[in-house]
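Inspection log for the structure reproduced underneath, given as structure tokens.
With one protein chain removed, the remaining protein chains of the complex are shown where they sit.
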Amino acid sequence: MHPVTRMEIIASSAELEKIVAGLDQSGVPGYTIIRNVVGKSPHGKVTDDLVMSMLDNVHVIAFFPPELTKTAVEAIRPILNKFGGVCYLSDATEIRSLRCVASL
Amino acid sequence: MHPVTRMEIIASSAELEKIVAGLDQSGVPGYTIIRNVVGKSPHGKVTDDLVMSMLDNVHVIAFFPPELTKTAVEAIRPILNKFGGVCYLSDATEIRSLRCVASL
Amino acid sequence: MHPVTRMEIIASSAELEKIVAGLDQSGVPGYTIIRNVVGKSPHGKVTDDLVMSMLDNVHVIAFFPPELTKTAVEAIRPILNKFGGVCYLSDATEIRSLRCVASL
Amino acid sequence: MDTSLVLSNVLTPPILFFFLGMLAVFAKSDLEIPQPIPKLFSLYLLFAIGFKGGVELAKSGVSTAVLLTLSAAIFMSIVVPIYTFFILRLKLDPYNSAAIAATYGSISAVTFITASSFLQELGLTYDGYMVAALALMESPAIVIGLILVKTSSAKTSDREFSWPEVIREACLNSSVFLLVGSLVIGMLTGEHGWKFLSPFTQDMFYGVLTLFLLDMGLVAARRIKDLQKAGVFLITFSILVPILNAAIGLAIAKLIGLSEGDALLFCVLCASASYIAVPAAMRLTVPEANPSLYISTALAVTFPFNIIVGIPLYFYVIRLFW
Amino acid sequence: MDTSLVLSNVLTPPILFFFLGMLAVFAKSDLEIPQPIPKLFSLYLLFAIGFKGGVELAKSGVSTAVLLTLSAAIFMSIVVPIYTFFILRLKLDPYNSAAIAATYGSISAVTFITASSFLQELGLTYDGYMVAALALMESPAIVIGLILVKTSSAKTSDREFSWPEVIREACLNSSVFLLVGSLVIGMLTGEHGWKFLSPFTQDMFYGVLTLFLLDMGLVAARRIKDLQKAGVFLITFSILVPILNAAIGLAIAKLIGLSEGDALLFCVLCASASYIAVPAAMRLTVPEANPSLYISTALAVTFPFNIIVGIPLYFYVIRLFW
Partner (left out) sequence: MDTSLVLSNVLTPPILFFFLGMLAVFAKSDLEIPQPIPKLFSLYLLFAIGFKGGVELAKSGVSTAVLLTLSAAIFMSIVVPIYTFFILRLKLDPYNSAAIAATYGSISAVTFITASSFLQELGLTYDGYMVAALALMESPAIVIGLILVKTSSAKTSDREFSWPEVIREACLNSSVFLLVGSLVIGMLTGEHGWKFLSPFTQDMFYGVLTLFLLDMGLVAARRIKDLQKAGVFLITFSILVPILNAAIGLAIAKLIGLSEGDALLFCVLCASASYIAVPAAMRLTVPEANPSLYISTALAVTFPFNIIVGIPLYFYVIRLFW
């Protein structure tokens, strides 16, 4: 039961590879990706009807210890600045105790 | 890095058009829509196996300046009251600095 | 407009049935399920390319009165401990007033 | 009744795969056909049946027989929801009564298609304009249902329907639109279009129908536990009223002199209930009604009843009287 | 111009279903074909057209005619974006000009496929290597577009393209990859593979194309309101430039002695604009350009223009001169 930062990124699916690389580099322990998300922003409407053009959005959620926040933000910000997309932070509490399942 | 309100609406996909119109009217800067979401509430279970009946849910997320909260809530509440659905608010921080990409 | 707890569970779709049963038992009033979610954690990468193997993830969101938090956490924790998955809590505000639509 | 007729219907791949789907749910198998695969199947079936109907309509032309049949179709789709509504009011509130009445006044395209493949297996034909009847019978019940709500609900004041929206829901919902569109295109392109499209719309039809009915079996069986909420009255209703509607349909079919094949299809249209277009419309226009009532009766009782018992039963009666 | 030619193109199921899709959007029907169904159709079409082209290429072998045609194809896909860029620069900034130029320098596989089914309906054939031309013309424009941005944009300093990434985007994007892969496999397996695959790739082709064009009608119509942003200049551009490109294409086709069928396809390749591969590449490599400009012009103007008016028009001209 310790506090974590919840980072939420919404951006074009074309950027996903870069965003994931950025998160990996910044050392966040994990993330979850919801694909085929659509939306609207002052820059326009995003639909998924031309999926081969990678024009739909992805919604990426990452939880990490608060001390990683700065690194993670710095890894993501330039990507969003260049290619578009939004990022928000909020607070959450992790409740799962360490998983006791064997793994290689 | 300024505080924003995070609004989360879950409702029947049949209502999506009205919800989006409500958000547009209330002046929120953007929103994201996750479709084909299922769930349960005291009013019953929602599945997506009859998609032509628009009986699955949508999950709409909108971030906006706290001062827009009242307007946005008032735009959404009557729709949910009439047709069903839930809406929750929480706090978040926007981290993206202004996007510097040219756009017409 | 009263405070609620927002619980967010991300786990393998193979566990969904158990998680839902746990939530039902713990008395939470509702939940929403986003399927076909992928992700990464220290235990490895999860993709959805072999869907018949139920190897993609699900993202389950439940809002409930804060006093249910302990019960809900206790219902979910053993499942995640055994089969994997993560669970986070955060605070939110419910804004929908009671729905005034007739229902049997 | 000739049991070989029931058997010859039941022992066909589409019906057996419907049972297989139901069995999967009862046996708790994890078999599922995720969206949008079933959507693809239903788009295909509407496209194929509409196109075929159009091509045949182009061949046969529009005669008085056609006009008579189409008038009868519209007549039934207006009358059925009205008398059904009053039956339902015996036990239910106006909202649910109107929604269920609309459901039974409209039609189920898959039931129609299953009946057409039943005819095909018996080597019988039907006329292309029956597809037009199918299209015409889908919408009126939605409008009638709303009028019933409006006239019978006390608090009329706060109900302002947006009538354009209602009409749009009724006449432009995706299944009516695709069906009518394919029909018209079939008429326009005729034999020439048929030559190019039939390997797709004709040869694969039976297979897609079979897979679609597998999914329908899954979907119907999942709704069976919703029937508890429906109660004995509604379950009885959802078997007896289709039979009643079918009987009236048969009488009319005889009266206007339809062929055996057309009579069966007309009768199946009267007997079937909508679980797609009408629920979608009711969800928005009569939100007070409980979707699990009108969906579960139409889908978990009336639909299986019609495709398993109803089609051969109605056909047996036709054989007696024609 | 022979109106029967236009009619014989327009009155075919694929084109009529394209109209039906547009109509669905204008009439506000809720008809939609959700992902990944359209993706399935487009994978199928690329697979089928590529495979067929390969099988035919294996039969005909690689002659000088082939090499000449493929050189002409590459030539056009390099030259078109360059002169198009300077036309666009009259009104637009370098980013949008380069992105739109790349769009019009590349091709639309669906336009090509629609033209091939137009030929099929007229009983004309085309050579397998035209599919190779299709594949070859998709990518170069992407690279040219980037070079144009690089050379014309002031702040060159902070633009370091990752050239390997650009080449990968250009040459290995899914549509080029699947098309070329299917072509090569068609060449390798020849008649033997054809015997086993043709019931799938040949017989269903026309039907899948028809359903896909229904979806394209929906997609194109949804973009029409984006055209307001585009303005009169761009809308005029997106009709006149395809005609110009088609004219140049025809001249070259005549020069190198293509057959009627091949000439039509070559001309359609020159006239069509990419709304799949190029937008995907531009989104990442020229993020400054506004996607709604290059997509809406290619998709909501040029694509419908080509499949409805362009194909019969270009064919009419071919008939005059061949």
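As written, the chains take the letters A, B, C, D and E, and residue 1 is the first residue of each chain.
Criterion: a contact is a pair of C-beta atoms (placed from the backbone, for glycine too) under 8 Å apart; a residue touches a chain by one contact, two chains touch by 3 or more.
Worth saying up front: this structure is predicted, and the values here are computed from it rather than measured.
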{"item": "Option touching the unshown chain, where E:51, E:126 or E:237 are the choices", "value": "E:51"}
{"item": "Omitted-chain contact residue, chosen from E:146, E:166, E:204 or E:313", "value": "E:204"}
{"item": "Touching the absent chain when the full complex is considered, from D:173, D:210 or D:274", "value": "D:210"}
{"item": "Chain not shown, touching residues in chain D", "value": "11-13, 16-17, 20, 23-24, 27-37, 40, 117, 120-121, 203-204, 206-208, 210-211, 214"}
{"item": "Interface residues of chain E (partner: the chain not displayed)", "value": "35-36, 39-40, 43-44, 47, 51, 168, 172-174, 177-178, 181-182, 185, 188-189, 192-193, 196-197, 199-201, 203-204, 280"}
{"item": "In chain C, positions touching the absent partner", "value": "12, 14-15, 36, 44, 47-56, 82-84"}
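Going forward, only the chains that are shown with their structure count from here on.
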{"item": "Euclidean distance of C-alpha centroids - chain C vs chain D, Å", "value": "37"}
{"item": "Whole-Å gap between the CA centroids of chain A and chain C", "value": "19"}
{"item": "Distance between chain centroids, defined by C-alpha means - chain D, chain E (Å)", "value": "41"}
{"item": "Shared-contact residues (touching 2 or more other chains) in chain E", "value": "30, 34-36, 287, 290"}
{"item": "Junction residues of chain A, two or more chains touched", "value": "34, 36, 82-84, 90"}
